[in-house]
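Omission of a single protein chain aside, the complex is shown with its protein chains in their original locations.
Naming follows writing order (A, B and C), and every chain is counted from residue 1.
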Amino acid sequence: MSHNSFGHLFRVTTFGESHGPAIGCVVDGCPPLIPLTEADIQGDLDRRRPGQSRFTTQRQEPDQVRIVSGVFARESDGVQVTTGTSIGLMIDNVDQRSKDYSDIKDKYRPGHADFTYDVKYGIRDYRGGGRSSARETAMRVAAGAIARKVVPGMVVRGALVQIGPHKIDRANWDWEEVGRNPFFCPDAKAAAFFADYLDGVRKSGSSIGAVLEIVAEGVPAGLGAPIYSKLDAEIAAALMSINAVKGVEIGEGFGAAELSGEENADEMRAGNDGRPLFLSNHAGGILGGISTGQPIVARFAVKPTSSILATRATVTRTGGEAEMFTKGRHDPCVGIRAVPVGEAMVACVLADQYLRHRGQVGVVAPRWPFQE
Amino acid sequence: MSHNSFGHLFRVTTFGESHGPAIGCVVDGCPPLIPLTEADIQGDLDRRRPGQSRFTTQRQEPDQVRIVSGVFARESDGVQVTTGTSIGLMIDNVDQRSKDYSDIKDKYRPGHADFTYDVKYGIRDYRGGGRSSARETAMRVAAGAIARKVVPGMVVRGALVQIGPHKIDRANWDWEEVGRNPFFCPDAKAAAFFADYLDGVRKSGSSIGAVLEIVAEGVPAGLGAPIYSKLDAEIAAALMSINAVKGVEIGEGFGAAELSGEENADEMRAGNDGRPLFLSNHAGGILGGISTGQPIVARFAVKPTSSILATRATVTRTGGEAEMFTKGRHDPCVGIRAVPVGEAMVACVLADQYLRHRGQVGVVAPRWPFQE
Amino acid sequence: MSHNSFGHLFRVTTFGESHGPAIGCVVDGCPPLIPLTEADIQGDLDRRRPGQSRFTTQRQEPDQVRIVSGVFARESDGVQVTTGTSIGLMIDNVDQRSKDYSDIKDKYRPGHADFTYDVKYGIRDYRGGGRSSARETAMRVAAGAIARKVVPGMVVRGALVQIGPHKIDRANWDWEEVGRNPFFCPDAKAAAFFADYLDGVRKSGSSIGAVLEIVAEGVPAGLGAPIYSKLDAEIAAALMSINAVKGVEIGEGFGAAELSGEENADEMRAGNDGRPLFLSNHAGGILGGISTGQPIVARFAVKPTSSILATRATVTRTGGEAEMFTKGRHDPCVGIRAVPVGEAMVACVLADQYLRHRGQVGVVAPRWPFQE
Partner (left out) sequence: MSHNSFGHLFRVTTFGESHGPAIGCVVDGCPPLIPLTEADIQGDLDRRRPGQSRFTTQRQEPDQVRIVSGVFARESDGVQVTTGTSIGLMIDNVDQRSKDYSDIKDKYRPGHADFTYDVKYGIRDYRGGGRSSARETAMRVAAGAIARKVVPGMVVRGALVQIGPHKIDRANWDWEEVGRNPFFCPDAKAAAFFADYLDGVRKSGSSIGAVLEIVAEGVPAGLGAPIYSKLDAEIAAALMSINAVKGVEIGEGFGAAELSGEENADEMRAGNDGRPLFLSNHAGGILGGISTGQPIVARFAVKPTSSILATRATVTRTGGEAEMFTKGRHDPCVGIRAVPVGEAMVACVLADQYLRHRGQVGVVAPRWPFQE
C-alpha cells in the first residue's frame, strides 16, 4: 500500500476530495472476462450510503457510480465483461452545500486530521475534511464490489458486534438480520437496544465507538504468503487504513493472549470432503499468514465520531488557542457505515492474494491429502 | 510489503530457514553516511536471543551478525558508515541439532503453519519450522537496529504489559525496569508475579499468550500518508506480520469503541515549544494516518506457543488422522521475545515513512504555527 | 512500472480507452504547494493534439483537461496549488465517430496489438484500438506537465531528428525552430524537406518511421540509483513504453559500440561554478546510472504507422485467413506527435528520481568539491 493505492496484482488507486467535483478510483489488474455492470457495484454503494436512517448523517449523496473504462461487450453473448485493462470508476459529488468554513479553516478540530494534514503538507482542503473525509471510502466499496467477483465462491460479509460497551449476544447471530436493521447488527434484540441507545447519543450531540466483524467464507486454503505478505498482515493494514479505526484482530485476537496453547491451537480431523476438519477456529482461518480454508474472521474497532456538539479546546493555524464545536450533519456512530467498507477491504486483499497465489504457484486447488 | 520484503524507500528483504546454513537480510535504501558497525546491531540481537533465562527456549543461538556490504570507512575520520548501497547482513545458524523429524514430517502440528505451507506450496522445510520459524525475526531485529539510526532523535522502546489474563499495573511503569527482568516488564511487581506464574505454565508443559506495547518517542509530526500508507496501517501490518500475532491496536485501540467523542478526541493547547500541547493521547500519536508529534503507541497480542506437551488431534500429510505432542525446547510464552521484534518493526516503518515524507515533502520541520 | 502505473514516489496511473466516454489519470505523490492550474497542463496537451497540420491524423480531439482533485487555493495568496494528495485528471472523448467496426472486429491488423490483446485477455475493445490506442498518451503528457514543475530549474525539451532514412543536420539545431514547424524539427532546412517528403508518403497511403531526441537540462547531479533504478534504465523503460517505440539510446547510444575508450569516456576539468566541467557528453549525462549534472540526452525510434492503405495478409479471430487494409484518419508518421510524449515520460522519470533521491539522501545539493 502506498499513498493512494493498495494491492499488488489487484491494485486500487483512489482520488478525490469530499467537496470537489467528483471522487474516482482505478482498479488495475482485474482479470478479464468477469461480467461487470454498474448495477453490480451500486448495491454495495447503496448499503454504505448515508442518509438512510436517523442513525447516520443526513447528507444526501446518491453515489451513482459510472464505469468509465475497462469493460466491453463479450462477442459471444453481448454481456459486458472486464477486459483486463484498468477500470476507471467515477462518482459525482452532488451534495456539497456551500457553507461557511471560516471556523474550521483556521481551527483544528480535535480528533480530526486537520492539524496533521497542515503540518505535513503546509496546506489542506478544509471543506468537509477534504481528502481525509470518509467520503473516500465510497470508492473502496466500489472496488470491493469488483474484488468480490475475482475469487470464485468467496462470500464476504460484515456485521456490527458492539456499540460503546454493549456487545451483541453471539448466540443470536443471524446473517439475515443484518440487512433488516440500520446497524448491520446480526442480533435482532441488540439492534432494538441500539436504536434506543443511539437515539440518546444523537440527541445529546455526542458520539460513540463500535466494533465490527468481517467474515470471508469460501476462501481457498493457501492464500497469503509466509513473511511480510501474510494474509493477516494485509488484512490488518487494509482495515486500519479505514478512517477512525484504532484496532484490528484476527480470530481470537486479543483474547488469544489469555489462552493456553491447549485452548488456542485448533485441532484437526480428516473431514469428508478432501479437506481437513478443524475442530475450532481460534485462528480465524489463518495459520502462518496463509489461509487454512476455514472462514477468515477479522474484527476492527472504530473510534467515536470526533465531530460533536460539545465545546472543545484546540489551537488555531497561527498558533493561538481557541474553543470550537462542530455543527453540521454527522453520524453519531461512524462505525455503523464502516461495515460495507470493511467487507470491501477484506475482499480486495483476498482478490489480490488470490491472483498473486495463482501467479506464483499456478494452481488454486487443494493439494491435501498428498498421494505419496 | 510483498512476500519476503517490506518497506518502500527503506526496504528490508530476508531469507533463510531455521535449520539451513544461515539466515540473512538485505537493507536497501538506507541513507548514506550513517555510522554503522556490527556492534550497533548486536545489542538488539542479544536482547532477542533465546536461552537467556528459563522462560525462553533453551536453544543456544549466539546470533553473531556480519555486515557483508554497504559500509565503508569515511575519508575524514575513518569511521565506518553506510554508503547508500544495499546492506547485506548474515547470521550463521549454529545450533541446528540433528534430530529425528519423522514425527513432524508427516503430521501437521495444530496451531502451526505446517498444513498451510504444504497446501500452498506442495512442500515445506519441516526442520524447526523452516521459513515459518520465529528465527527469521532475528533479521528483523538486525534491520530495526539500522532503522533506529535513520530518524534523528527517535527512540523506540517496547514492554510486555500482559501475560495470560494478568495485566501490569501501569502506575508502576518504569522503563528502567524493562531491562532488569527476563520479561521486558516495566512493572517490577508484575515481573515477580510473572516469574512464578510462568514457572507453573512451563512445568505443566503448557503455554500462554501475552500483550506487548511499543512506544516511539521523538517522532516528528507529519510522517505517514492520508489514505493507504497511513502510519497506523503500516504499523498494523508490520506487527501483524510477526509470528503468532493475532491483534494490533493504536492508542486507545479497542477501548476506543467504548468511549464517547468527548472522551476520545484529544484536546489541544498552544504549548511552549512551537508545538501544540495535546492534553491526552487517546490517538496514540496518529490522526488521519499521520503522526501528531506525540508518542506513537501500539500494542499487539501474541497467541500462546502452539508447541506444547499435551497430546493433540491432527491429520497426516497423506490424509490420515493422528495424535501428536511436541517435544523439544520451546518458549512457554513466545510473546516475551517478541518485544525487541515489535520495536524493530515499528522502527522500520518509521524509518521508511520518514524517508518517504522527506522525498515527497522535502522538509521534516514543524510548519506550525503558520505565519500568515 | 506495473500494468497501468509508473513511478515510485511520483506515481502516474492511467485509465480509459480510445472510444470510451473519457480517459483519465491519477498523479500520486506530487509534492504539495506547487502552483497548478489546468492552463499549466493544457499547453503541453495542445502540442500533442492531432489535427493541427496535414501531417497528423485529422481526428479532432480538443483534449480539454479537467483537474478533479488534489489542488486547493493557498491561504496566503489564493493561488491554486497542489495539496500533496492524489491529483485526478480527466479528458472527455468527444470525437468518437460511430462507424462500422465489423472489419477490425474480426480481423487482426498487422503490426497492431489486436492479436496480442485477444490472445492475452480473450477479449479486446476494438474501437479505435481501445486501450492500445495512442490516445492514452494524452494522459502521459498531462502528468508530464506536472512532473516538469517538481524539479526546480529543470527544462525538458524534445525534437524530431530523423524521418525514414533522412537525418537532420545537427549543425542547424535551433530549439526555437522546433515550435515553428509541424514536425518538432530543430533544423529549418530539414523541416522544409520533411514537408515534401511526408506529403509523398501521405498521398501514397503509406507511412514512415522516425527518431526523436529528448534533452533534459538543469538536472542536478546525483539523481538515479546504482543498480536497478539506474536513471538510464528507467528512461529506457519510460520511452519504450510509448506506443510504437522500438529502440532507445542514451548519449552516444549504439554509436558507442564503435568507439574506443579514449573516444568515449568524457574527460573532466575543474569548472568555475563549483561543478566539474565535462569536456564532452558522450555519456548523455549519466554515469553508473546516476546523473552527472550535464544535460540528459535520450533518443528513441518510432516505427511507421501500421495502419496503411495497402492490402495486407492477416488472420481472423476464428482462425481463417484474410486480407485487409485500414481506412480512416491516421498519421503518416506517428513519430511526430511522440515528441511531447517523450518529453513527458522523461520529465516523469526525473521527477520521481528527484523525490526518491531527496528521500534517501536528504539533500539535493552539489557535494563536490569535498572540503576534507
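Definition applied: a contact is a pair of C-beta atoms (placed from the backbone, for glycine too) under 8 Å apart; a residue touches a chain by one contact, two chains touch by 3 or more.
Quick caveat: nothing in here was measured; it's all calculated off a predicted structure.
Participant: In the complete assembly, which of A:G16, A:P31 or A:P50 touches the absent chain?
Facilitator: Only one of A:G16, A:P31 or A:P50 touches the chain omitted from view, namely A:P31.
Participant: Using the definition of touch stated at the top, determine which of B:G43, B:G122 or B:P165 touches the missing chain.
Facilitator: B:G122
Participant: Going by the contact rule already stated, which one of C:G51, C:G122 or C:G218 would touch the omitted chain in the full complex?
Facilitator: C:G122
Participant: Among C:P21, C:G51, C:G111 or C:G218, exactly one should touch the missing chain; which is it?
Facilitator: C:G111
Participant: Contact with the hidden chain only, please: which chain C residues?
Facilitator: Here the touching residues of chain C are 1-6, 8, 14, 108, 110-113, 115-122, 131-132, 136, 162-165, 201, 206-211, 221-230, 232-241, 243, 245-270, 276, 279, 282-284, 286-293, 301-308, 310, 312-321, 335, 357, 361, 366-372.
Participant: Residues on chain A that touch the omitted chain in the whole complex?
Facilitator: On the side of chain A, residues 8-9, 29-32, 75-76, 84-86, 226-227, 355-362, 370, 372 touch the unshown chain.
Participant: Which residue numbers on chain B touch the omitted chain?
Facilitator: So the residues of chain B touching the unseen chain are 2-5, 11, 13-17, 20-24, 26, 28-29, 32-33, 66, 68-70, 72, 74-75, 81, 83-88, 120-125, 130-131, 317.
Definition applied: only the chains that are shown with their structure count from here on.
Participant: When the C-alpha atoms of chain A and chain B are each averaged to a single point, how far apart are the two points in Å?
Facilitator: Here the centre of chain B sits 26 Å away from the centre of chain A.
Participant: Suppose each chain is reduced to the average of its Cα coordinates; what separation in Å results between chain A and chain C?
Facilitator: 38
Participant: Would you give the residues of chain B that are in contact with at least 2 other chains, written as numbers and ranges?
Facilitator: 8, 226-227, 357, 361, 370, 372 - these are the residues of chain B that touch more than one other chain.
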